[in-house]
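Here the complex is missing one protein chain, while the rest keep their positions.
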Amino acid sequence: MQNKMRRRRHNLILWSLAVVLLLTSFFDAFSSVGLNRRVFADTTAEQLLTKCREALSWKMKASGVTTEQELLDAMAARAGRSPEDWYVLAMAKMGLKLDYTKYANALFEVCKDPEPTDVEQYRRYLTARAMGYDDIPGTVPEKLKDKGIMSAIYRGYAVAAGRASSSFVYGETQSALIALKLADGGYALMGETSDIDVTAFVLQAYGALLGAQGKNAAGAELMAAVRDGFAVLGKRQSADGGYASFGTANAESGAMVLLALAAFSDKDIAAEVRNSVDASALIAATDRFQTAKGGFAHALTDGVASLENDLATAQVMCAYAAYASYLKGASGRLYPVKAAAAPVEPTTQKPTEKPTEASTEETTAKQTEASTEETTKKETGASTQETTTKGTEVSEEETTEETAEMSTEESAEGSTAETEEETRESTTEETTVVPEETTTSVESTEISSAESTTEAITEENNPSAPTEETNIEETEEASSTSTSTIRWIMTAVVAGLILLAFLANLFSRRKSKLNYILILIFGVAALTFIWLSKITMPEQATQKQQQSYLERLPAQGEFRIEISIDQRVEGEEMLLTPRLVTVSADDTVFEILDRVTKAYGISIDYTKSMVGTVYVRGIGGHAEFDRGAGSGWVFLVNGTLATTDAGSVKLSEGDVLRWAYTLDLGKDVSP
Amino acid sequence: MIQVENVSFTYAGAARPSLSDISLHVAPGQFVLLCGPTGCGKSTLLRMLKPELTPAGERSGRVLFNGNEIGANDRLPKIGFVMQNPEQQVVTDRVWHELAFGLENLGVPSDVIRRRCAEIAAYFDLEKSFEKDTNALSGGEKQQLVVAATMIMGCKVLLLDEPTSQLDPIAANRFFLWLEQLRREFGITIIMAEHHLEEIFGEADRVVYMERGRIRAQGTPAQVAWEMLTVRDAFAAALPTVTRLFFDAKTRKTPFVSLREAKGAPDYAQMVDEAKKTLTSASGRDAFVSRENGKRAEDPAVTLSDVVFAYDDRSPSILNNLSFSIPAGACTAIVGGNGSGKTTLLKVIAGLATLKKRDGKVKFFGEKQADRQRISFLMQDVTTLFTEETVYEEIVAGVKEKVEQGGEGFIEAFLKEQGFEALTAHLSQHPYDLSGGEQQMLGLTKLLLRDPQILLLDEPTKGMDAVAKESLAKLITEKTKSGVTVVLVTHDLDFAALCADYAAMLFRGEILSMERADRFFADNVFYTTHKNRALNA
Partner (left out) sequence: MRVYLHSRTWFIYFIMVIAILMSIRHPVLILIGLESGLIWWKILGRKLRAGHVFAALFILGALAVANPLTSSNGATILFYLNGRAFTAEALAYGLLFGAVLVVTLLWCVILSELMTTDRWLNVCGRRFRKTGLVLTMVFRFFPLFTKQWQRIREGQEALEGGSPVGWKETFRMTKRELLCMLTWSLEHGFVTADAMLARGYGAAKRSFFNRENYRSASVGVAILLLAAFSTVITIAVRGGMEAEIYPYVKIHMDAAIDILGFAAFFLLCHIPMISYKVLREERRMRS
């Protein structure tokens, strides 16, 4: 009797403790989500977009509206004539799905202006392009009429955006801009001292041109100009990371520089060129211009941002949205860039027929005007960025790898099919960074926003494009087998758990029918959940996320180092061009290498001995002894050849890590 | 030792005084028994003697303890006080701690406590249960523990307020014997207020009979008995059976106060014959039982077949292949010792959810399923039924439609019908303010209002005085006359003899015998009514 009572009392204490523990464990699970660094939610891109949203909500409040659509319609009254166009660009870049018709129509009305200036017309044209329209009514100048730098910049941009008629035009536009380069490498409206804003703007144009043509077509001169331009910007960066124009630190200049950085994709420029400007410091400095209400001030008054400024807010929004887009791997250019066509004759503006241009940026090849507009409008969703990038990237690849024959002769529909497939083939041969960019829009929309709505939109985009659909179907089929494998595994796990619970109940002293019912309910609920939920495979996504994880802003206890992998073969590009990655203080060189190669899809072969030393045998297919008895992989830290194994070396802030393939036991590798 | 001089006491806010001009003198070593009907002021008087427990109110007169007057704010740990309910008096969770509690309160140092505890444990043979959990003790053991815990503080006077009211007669007996031993060996003064006078009446040195706050009679037990019997006081029914049985109003001899005394008398045999004759002639029935047993059982109301029940798979079964049937329209008394399973049996019949897992069949009037609404079960602890603020609300709870249908004064009429007029005076009081017997009445009222077909009563006479017991017996008889089946589980054999038609004995989970009550009690030798004991030569 006594024992029974004692047991009962003990069980009571025990169960109340168990309840307390379970509660704290749940709190812990949820809090750990917050305590641990959120890998994927709080990347820099998200932070930037959050600030864009804050600024936008300030603007909405200031304009007395509650939704973005209302704001857009309210601003339509001043379309084409005020700096509020920048807001439109920003909203388009942020990926807001809005109805631009009202604004566009207002803009078109303005475009019919009898005596527009070049710059104005270019600007309006570009705004229309950003909203998804192909062209504007009224005249857009074909040739430069005045010699000012602004019109040259805008022309360059407009040309890249599609007002080009031939590659000859590209060259001409380019040279015009390069010719305006000042002695120090920068650009200015007038005089010999380069101006930040103008330099940045020119760089943006360069970025567009580069994107439209591809590096090879653009030429070495342009690359040099880009490098010089960034060098200037780098030199002129203030201590706090921001930029000043005419002595005053202001938000717009910083925004322009950021836009310039965003205008180039990672393939276009080398990391060292990009790193002339400290982007994270710049962002931090620009953040300081944000007021409490969310908008951005032009300058700081008494060290604090208090007075919101429309132009500053809009430009910073554009810059942030563009940079965020760049960080996510999409195009960071404000205006969509038209894919380079093969030699074409000048066309009049008909928004619909461009049969000779492999307009793969439009994912469908619909012929009707209505549907084009529809799809282009839909493209303002997140998927646009991807597909546009894809289009441009793809076409870049195309033009670099294959000849233009492939793209020209086929009809629109047929061509899209083949170009898609071909481009996929072609790109898979490349061992460089971004094969995943050729995935279908299904995959890519997963990356940008894991919401099924975007998926739906993308699929809406392609109802009559059989190629797209078959592509989607193929990939889905490919992954459906693994999806169902996962489902079966999960079912097995749940079955195992049910069995365990059942046995536990069976063998316990105090059986109760209630437990069995609970087990049954749990089982049914779990199975329903498993078989009705959506499972997608993250093959490519993992790499994308790993990359963005590597490129994140360092947190406490982390820092950035530069890593490169050089197989040192003449004529071949490095396996991994030098880039900055964020690592933590106790990561070994090998761990960093492992992570980086996983993220960038480079294969790696290594052995780990029993004592824990690591020996890297091959990277990217290049194995040791491939080129002689003394050949193999070595690594250098800050130029010094390492003597211990990769698993025992740890790095510190700013180190330069270089993996190189040596032919002579390291003696031939230059620091 | 204790001197009460003209004490009158009125509770704060009460209309009339509870004690009026009480004077009492208790010599050291005496055993004084206070008796009287409910509400006569016994408990109040006892509380006057213990200053910590004296209630708030107006007091006049003096109480002296060893010549010193007891003030209101005094603390007298040397006077021990034991209350009714042992469950409510045990404070700690271990026997040793209970013993040490009082000494700790007095600030006695630890080693002294240790010695005292050892002493007491050795003396009271508590060594085996020294480490026991107090929850595991039975009621009687708990009450003994309380007394031990009080004695350990070195009390010279022990005040007991109905200490056996919550105990069954066997445990009560044991308690009294034990108390006697204490008294004999240590010479402590005992002042006890009791209803249950059967065993203790003869042992007292002095008996004080109180009524309505006044002392009606004082003296030796024989003296008081003589007074009550000659005056034909209603309370004479509370006197021991022996006293009542062998009292001859004509000869007016000194009444006997114990069976031994009676048996020792030279003319015992004649007395027995006389008594038997009286009983037979008075009612024309069988001498030893007060009930007429003309009833024949028709359809059995409840049939149990092979019922086995245990609380879980590892404990021994409480009901072992129990098979018996309860006749309809009659009162069946089920008697048995502690732990025989009587309460469990009732619970099985009532079909309580906790007892769902049992083997065997229970049939009601031949049907498997019973109309649960027609089975009323009055449990041992009546207070488990009380959920309302006033007695009236308590009665009315759950039967509102019936009351409304009945119209004005329905409740009062109903109470009168059942014989519970005493409750009408308390309709606006809180249920917990009623006395034990009144609470039982209230519980019964609640049940009877639901018009039950089968009435299950578990120890209904706990805490009742003799008068109340008689009225309850009358009620049960009336109910059976009107066709209600009553199953009565009780330890109180005298009460069972009063109202039972049939009696069955439950022993270790089995029904041993079931027969007509008169035969049952007549056949038993030990476990039988006092009357039987007295009249069996």
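Per-chain residue numbering starts at 1, and chain names A and B are given in the order in which the chains are listed.
By definition in this document, a residue touches a chain if its C-beta (ideal position, glycine included) is under 8 Å from a C-beta of that chain, and two chains touch if they have at least 3 such contacts.
For clarity, every value in this text was computed on a predicted model and none was experimentally measured.
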Original post:
Among the options A:L21, A:A77, A:A525 or A:A629, which residue touches the chain absent from this view?
Top reply: A:L21
Original post:
Which listed residue, B:P77, B:G219 or B:G337, touches the chain dropped from view?
Top reply: B:P77
**OP:** Touching the absent chain in the whole complex: find that residue among B:S8, B:N135, B:N173 or B:S513.
**Re:** B:N135
Original post:
Quick one: which of A:V119, A:I535, A:L553 or A:V637 touches the chain that's been left out?
Top reply: A:I535
Original post:
For the full complex, which residue in B:E87, B:E180, B:D233 or B:E261 touches the chain that was left out?
Top reply: B:E87
**OP:** Based on the whole complex, identify which of B:L106, B:A234, B:A413 or B:L512 touches the chain you can't see.
**Re:** B:L106
Original post:
Can you list where subunit B touches the absent chain?
Top reply: 50, 52-53, 75, 77, 80-83, 85, 87-94, 96-97, 100-110, 113-114, 117, 134-135, 146, 149-150, 153, 347, 350-354, 371-379, 381, 383-387, 398, 432, 446-447, 450
Original post:
In the complete complex, which positions of subunit A touch the hidden chain?
Top reply: 5, 8-10, 12-14, 17-18, 21-22, 25, 28-30, 32-33, 36-40, 446, 450-452, 482-483, 486, 490, 493-494, 496-497, 500-501, 503-509, 533-538, 541-542, 545-546, 549, 591, 595, 612
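We adopt the following convention: only the chains that are shown with their structure count from here on.
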Original post:
Between subunit A and subunit B, what's the gap in Å when you average each chain's C-alpha atoms?
Top reply: 88
